[in-house]
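Removed from the display is one protein chain of the complex; every other protein chain stays in position.
Then we have chain A:
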Amino acid sequence: MSTIFDEIKDAIVDGDEDLAVELAERVIAEKVDPVQAVQLGFIGGIEEVGKAWTNGEAFLPDVMMAADAMKAGMDVLEEVLAAGEGDGGYEDKGKIVLGTVEGDIHDIGKNIVGALLTSAGFKVYDIGIDQKAEEFVAKADEVGAKIIAASALLTTTMKSQKTLVEYLNDNNLRDKYKIIIGGGPTSAKWGEDIGADGWAETADEAVELCKQLLA
């Protein structure tokens, strides 16, 4: 007989957001251990999808829909997890604020990075497109994020990544956060030039970068 954990895992693998929410609600209603639901269900599912993706068997829609389903279900469980219910408690791998910089409204790459970070166990706060430096920082401050990730697709908006780093310097906040950048026209050299803590060319490299920065 399949357990609710298996059902959650299958819902994540199928990228079924509605079912993931429904099952999370059942976890609360039936007083199932929420930590086990996360470990065996949500994380179990996302790890399976992540592995298939790494092996080239799953594709981006599979991973992104699984990440969405996981996020939706985890949001339902957030309260009971925060209250420390369940065996051993649950902690995410780290909080990351993610957004597209001021003047730029491209978001597909950012969304992919967000999904892969989520699937790797990070808690991602996506603040959207065309975001000023102060908005990145306000969100990071609010949620207690350690990493701020800023995307730019245009050569004309790359300078907003620099503005972000300068904003942190000017406000004596530079040591509080790790700044990582990415996007088509950016490069490792650009990251170094503006004093970012890291740069990644692809979404999976961004995951590795965050793991290193929070290690």
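The rule is short, and it goes like this: contacts are C-beta pairs under 8 Å (C-beta built on N, C-alpha and C of every residue); 3 or more make two chains touch, one makes a residue touch a chain; residues count from 1.
To be clear about the criterion, contacts and distances are computed from a predicted model.
The subunit not displayed here is recorded in UniProt as "Methyltransferase", chosen from "Methyltransferase", "FAD:protein FMN transferase", "L-aspartate oxidase" or "Glycerol-3-phosphate ABC transporter permease".
Panel shows chain A; residues 53, 56, 59-61, 105-106, 108-109, 112, 155-156, 159, 184-185, 187, 189, 202-204 of it touch the chain omitted from the view.
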